[in-house]
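Shown here: the complex without one of its protein chains, the others still in place.
Letters are used for the chains, namely A, B and C, taken in the order the chains are written, and counting of residues starts over at 1 for each.
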Amino acid sequence: MTSALSLRGLYKSFGPTSILRDISLDIAAGTRHTIIGPNGAGKSTLFHLITGRLRLDRGEVWLAGENITGLSPHAIFRRGLARSFQVTSLFPRLSVFENLRIAGMRNAGCGHAFWRRLDGFAELAEQVEEMLTLLELGPRRDVAADALAYAEQRALEIGLALVGGAHTILLDEPTAGMSRAETERTVTLLRRLSAGRTLVMIEHDLSVVFDLADTITVLADGGVIASGPPASVRGDARVRAAYLGAAAEVLT
Amino acid sequence: MSQPATTLAATKSRHARQGGLKIALVFGLAIVVALIAPHLFASGFGLSLLNRMAIAIVFALSFNMLLGQGGMLDFGHAVFFGLGGFATMHLLKWVDGGLPLPVALLPLAGALGGAFVAVPAGWISTRREGTAFAMITLGIAELAVALVVMIPQWFGGEEGVSGDRSGGMPLFGFDFGAASQIYYVLAFWALIAAALMWGVTRTPLGRLANAVRDNPLRVDFLGYDPARIRFLTFILSGFFAGIAGGMQALNDEILTVSNIGSQASGAVLLMTYIGGVGTFSGPIIGAVLITLLQMALGTLTDAWQLYSGLIFVAMVLWAPGGISGIIRSHAPILRGGLGGRLLAAYLALLPAALVTLAGIIGLAELAYRLQAVRGGGKPGHLFGLAVSPTTPWQWLIPLALFLFGAALLSRLAPGARAAWQEAAAFAAGRRGR
Amino acid sequence: MKRLKSLALGTVAAGALMAAIAPARADEVVRIAYIDPMSGPFASTGRLGEQHFRFAIDRVNASHAAGNRTFELVVMDNEVSAEKSLTLFRKAVDDGIHYITQGNGSSVAFALSDATAKNNRRDPEHAVLYLNYAAVDPALTNEKCNWWHFRFDADSDMKMKALASYIVASPNIHKVYVFNQDYSFGQSVERAAVAMIGNKRPDLQIVGTERVPLGKVTDFTPYIAKMRAAGADAVVTGAWGTDLTLLVKAAADTGFPATFFTYYLGARETVQAVGMAGKGDAQISEWHENVDAPAIDRMAAEFKAKYNENFYYWRVVDMIDTLAAAMKQADSADPLKVGRVLSGMKFQTPLGPEEIRADNHQLLQPMYVSILAPDMPHMFPGVPLGFKTIKRFDAEETRLPTTCAMKAPG
Partner (left out) sequence: MQEALFVLLNGLVYGLLLFMLSSGLTLIVGMMGVLNFAHASFYMLGAYFAYTISVGLGFWPALIAAPLLVGVLGVAVERYGLRAVHRHGKLAELLFTVGLAFIIGEIVPLIWGRSAVPYRVPALLDFPAFTLGGIQYQAYRLFMMAVSVAIFAGLYAALARTRLGLVIRAALTHPDMVAMLGHDVPRVFTLVFGAGCALAGLAGVIGGNAFTTTPGMAEALGAIVFAVVIMGGLGSIPGALIASLAIGLIQTVSITLDMPLGAMLGHIGLPLDPHGALGQITIAHAAPAVPYLMLVLVLALHPRGLMGARAD
């Protein structure tokens, strides 16, 4: 069986600073995978490399059996990979509804049409309304994105990655800055929406990690120090030493 | 998660139906205005003003398709306008020569010409965004002007290319020679082009252009190439600018290098910005107003260029949303019935504003009339007073007015601003609930 | 006096306003729309023209040269834009104005000539006569001529004919460089120079031609170097304004000794920029301050006293005088009737006999080739040089064949 996402020997450095070294990882289709690691471990850089935002120095990225190394972000998206950002990245002057609709346009077959009414894509609108409800943003449907509260913006950020129907979804710290209750709602949402899809997350909140993840990869100092099911990662001595330290009690 | 999907869909379709009705109403009204206008301004000058407005509206809307909808500042938009015009003009000459085409259809040639030129220009420029894009368009504009001047065989050099719109195939018995007849042709095209451009904002590409304007990076991660979206928008914009150019060709029956030059590009930027880039109606307001201003102010005072410069800078400083921005920021307040309170705050500003204005006008007029007097002219009157710009004390009056008024304004302005903010917040609060 | 006062409003000049104020008197008021730049970079030229028109009109009105008609100037600012000129043309027609005049910018001239022809064909009741006092593109009286357009300035070919015949007759000139601004006027000067100077004498040749975009070049030194490398001893140029100033200044700075044969050297700022190095440089004109014509000298003095500017456009006075005479003769202000009189009209001026050609409505007038020389009666402020006639051409001598095939209306 092919992996949903397969990384083969990725290297990346900025000038003389080496950020990532020899990252190899296989993520099975339909699983929820979490990447953890201390700040500066290169987690966001890894996402940027996978999604085409940054160029690799060496190595290959395969998506569902296809080599996507060096493709542009939009080409990668078209092959079924969507992502969210750590720093909220929305369309500030457009309404929540329009934000989500834009995210869904590619897969709804809108193309670049300038001769068809956007409102004519009824299925897309339905999909978006549904997502609005799921994100509990229904009452904020027509509010401009930059007028939303922070937590609402984070929810919308996740929504943009989810609405398009991609088979593999990369979320960069989806619950960052959320309250406990909001985090719990988000976890429920992710659990629900990741059914049948592959979910890769960077996450700091370890309760979320162990709640959701089927497999965990630990990044530290630009390298993978452990990868596997939660139980094995939890028991890994190097992980404890290199990363967990203060948070060790959560693990036990 | 409580609202049943059926109710939701129902609300939505009601929304859509109401929206559609509103749009139909607006365009119906526009058609009525277009039909009535020539009877209100029946003189040749009035018609010629209306014709220019129609052209300016299409041109400004096409410009705002880039700037307002797509976030692209094009310093050479007149290139597509002008070259579209030249295309129309050449076709018009063939029509004069016997090509069986109705003259009224010729702006379409301008559209094709504009789009045709926009393809290579856009191919180079739209791969970049922001300032780099703007600068490339500046370079392209300079290049285009240089080329047009260098090839008089095609563009007629300084004397331009002229044609005769009444030489073609008559349509329903009209030959379109008379200004009143050509008005209807131009009004027709202005309405069609405006409707189409409005339509484009409702299409996938139109929405994607908004997205690219706001956040091109994110668009890239949603499966679209931002450069491609910019490119297509650019070509469309060139297409509509070309229609405006074609209308211009029919109206003036002559087209010269100046129609593609930086002044024409600057004028459309001015119109669009003053009208407001944030709304679809902004450029229309700007086009109508600036056309009027250009023609009317010039007959009233020598200082009109200075005044338009000052008005422009004042708008940039205090009303960056343009006129439509002002309207939009007050509409909810008025709808919320809070206009009265705000009006009082504004009225308090009025005397100070008038005093300042009188001071500025006095200074400017004195300066221009001093120049006139030096050249042997007569100083004339201002506000019913005999002007003598060579007498020093006459300068003191407007100077004092200006300083006093400005000081007063800077005192009072924060109060009015606060009143507006309060009213806006109140109105927003009401609506939010 | 009331009318004078309304004139004093001067540049305001809203036609409608004028019409309202104009009192009902026996005199018929003939309004002339003056469509030229009053603002923007070319305003100085337009203003200077306006002063000459006011001067000429005041003279005509004072002497009742047009019979029981008085002229009134309506100033319209076109910023040298063809587009704006056309709108102003419409406005003039609306306001019942039948005479327009313009001079700056060939593009404007072509647009106005074209608009006049179309307007008069479509709407003969509001016919307009277009009096061109300074736009000199030959096409206006040749392939693009029109019956309603009358030109009172010699076209660039006629001027070149005079310049060329002087150059061809000068045994010391062997190598001529032709330098122009790149637009229709510059192009036609270049064509005429090449045709009229090249191959006219075995030891006379054109060693180079060059055109530069209007107002875009800052440093002309490389061009001077090119002329020098070509061995030019004379430069023929139709350049004007800042371009001409910078060109002759660059020549003076680099010590380039060739003589400049120009169309527009007479501008004060140009002569002041070149200084004494301009000595010997030539221009072609229909008049200059040191022409021996006492009647015009008096006008020039009067003009200077009134406006504190040098008298420059003799031809504006010539044009307005001629228009007045034609109206008197036609005993009408109807443009068609006046046009019929003007077409082929012959008359005397202080400079000699002149004629408006019937075949293309071009005025034939005497022309002067003059050079900047010291010790002249009239000299430039700050530079002790003045124009000195070195060759005079009678009006008839400037006649050129025309390709004009215009038809008289009616």
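General remarks:
Here, a contact is a pair of C-beta atoms (placed from the backbone, for glycine too) under 8 Å apart; a residue touches a chain by one contact, two chains touch by 3 or more.
These figures come from a predicted structure and were not determined experimentally.
Although it is left out of the displayed model, the omitted chain contacts the following shown chains in the full complex: B, C. Check B:Gly139, B:Pro351 or B:Gly415 against the missing chain and you find that the one touching it is B:Gly139.
Only one of C:Asp253, C:Asp331 or C:Glu396 touches the chain withheld from this view, namely C:Asp253. From the options C:Ala43, C:Val136, C:Val176 or C:Val189, the residue with contact to the unseen chain in the full assembly is C:Ala43. Listed for chain B, the residues touching the missing chain in the whole complex are 67, 73, 124-125, 127-128, 130-132, 134-136, 138-140, 142-143, 146-147, 150-151, 153-154, 262, 266, 269, 273, 277, 305-306, 308-310, 312-313, 316-317, 320, 367-368, 370-371. Touching the omitted chain from chain C are residues 41, 43-44, 47, 182, 208, 210-213, 215-219, 221-226, 228-229, 242, 245-246, 249, 253-256, 267-269, 272-273, 382.
FYI, only the chains that are shown with their structure count from here on.
The residues of chain B lying in touch with chain C in their complex are 43-49, 52, 146, 149-150, 152, 156-160, 162, 164, 166, 177-179, 248, 252-254, 256-259, 263, 294-295, 298-302, 304-305, 372, 374-378, 380-381. Taken together, the chain C residues at the contact with chain B in this complex read 7-14, 38-40, 47, 51, 76-77, 81-84, 86-87, 90-91, 93-95, 105-107, 110-111, 114-115, 118, 122-123, 137, 139, 144, 182-185, 187, 213, 306-309. Note for the complex: chain A touches chain B at residues 51, 53, 72-74, 77-78, 82-83, 85, 89-94, 98, 101-103, 105-107, 110-119, 121, 125-126, 129-130, 133-134, 136, 138, 160, 164.
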